[in-house]
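Other chains of the complex are left out, but the ones given are in their true place.
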Amino acid sequence: MDEIRAIVEAVLFAADLPVAPERLVELLKERGVDRQGIVAVLEDLREEYAQRRGGMEIRRVAGGYQFCTRPDLAAWIRRYRAGRPPALSAAALETLAVVAYRQPVTKAEIDAVRGVDAGGVLKGLLERKLIRIVGRKEVPGRPILYGTTKRFLEVFHLKDLSELPTLEEMRALRPEGEPGGGTAP
Amino acid sequence: MDYEVKLEVFQGPLDLLLYLIRKNEIDIADIPIALITRQYLEHLEMMKSLNLDLAGEYLVLAATLIHIKSRMLLPEENEGEAVEGEGEDPRQELVAQLREYQAFKEAALALERRPLLERDVFKRGARIEDAVAAGGAVEEEEMEMDLFDLVAAFQRLLARLGPSGPMTVNRELLSLKRCMETIMDNLRQRGGMAFDDLFPDGRDRRKVIYTFLALLELVKMGAVKAFQTTPFGPIRVVLSGGADHG
């Protein structure tokens, strides 16, 4: 394997967060590689792992590239770790959905949509770094505005916010006969 | 119908209402308000009898439903014309709210169906030093701080001080010094420790405070390192320079 490609792979492996192509361009600038070249290397690697169908794959998420395990092997890893998947409650998911679609959004606006007080849920989402404080709304009382984080994109496997289906699409889906609670499997 | 069995935990009054609408296979745009109000109130009774915590919002919606019902019964709104007539349908606002909530509920389910990190896919598990060969000099990844961390840090500080305000420095220094020695002794014996293990007497507030302050001081002095690889993950404490791997 040529060295550039090996360096890119090593960085992808070692990084704790998705690696943006720009950071690699910066890292490898003395090697005279441009953004296009880096993206080609990244896509090549991604293709290689996809073809190989081994334990890992490279995914595009949160504006970068990241190694992760193959989704269909999840049960084995959970069993190895003997851990349960971290559950996001239905309340947390609903609140997250409102923040994701309506951001920047105030607590009062979230409460109004859901019909319940979201205080505790918001705090949990802040602690888990799925949402963050993005400013204040310039209305009387200047309430805090919330938005989603990069971590949100990473956890939900989104390249960016535009990858979220639109609310219109959601409305078109008739949840016929589906039970109410969004409980994790 | 499986009435009792279906009593699930609802996310709020709107969720309960949506559930009733779905259960009765009703068009959301044309809710038979009398039926739904009755079933809604029955559910509240049931939840009360089960000692489920009934948030005030449930009662607010109950009042709204009853109000709409009474307006629907007013003589000028004959059945059939109610929707198209120039008089506003009293259900209109509620329907709009329900529709919106339903869309977000769908969006939440769609989020939940995505491949979730730590449930469906996993990142590299090894800590950075272990993952990077010959990388002893690679520094431990610290959490990226955001505004919430800043405020939370201040809140914790104030909570630690309690209502009595700052403690006197003399007593503190004494205890601090002793706590620092205890931590160092423990670390020398064991190499590294989980943060929580530093606080065996979790109930002794004073002791906890001093131990924590001692730890901060030791970190500041560079005698020990405390790190955390994930937000709210376990904090590990090690002696500086004493941690060699491989």
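Per-chain numbering from 1; labels A and B assigned in written order.
The definition used in the following text is that contacts are C-beta pairs under 8 Å (C-beta built on N, C-alpha and C of every residue); 3 or more make two chains touch, one makes a residue touch a chain.
This structure is a prediction, so every number in the text was calculated from the model and none was measured.
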Total chain copies in the file, per protein type: A x2, B x1
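Here, only the chains that are shown with their structure count from here on.
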Rounded Å distance, chain A centre to chain B centre (Cα mean): 18
Chain B residues within the chain A interface of the complex: 8-15, 18-19, 22, 55, 57, 61, 97, 99-112, 114-124, 128, 131-132, 135, 138, 141, 146-148, 152, 229, 231-232
In the complex with chain B, residue positions of chain A that touch it: 13-14, 16, 59, 66-71, 74, 77, 85-86, 88, 90-91, 93-94, 96-98, 100-101, 113-117, 126-129, 132-133, 149, 151, 154-158, 164-165, 167, 170-171, 173, 175, 177-182, 184
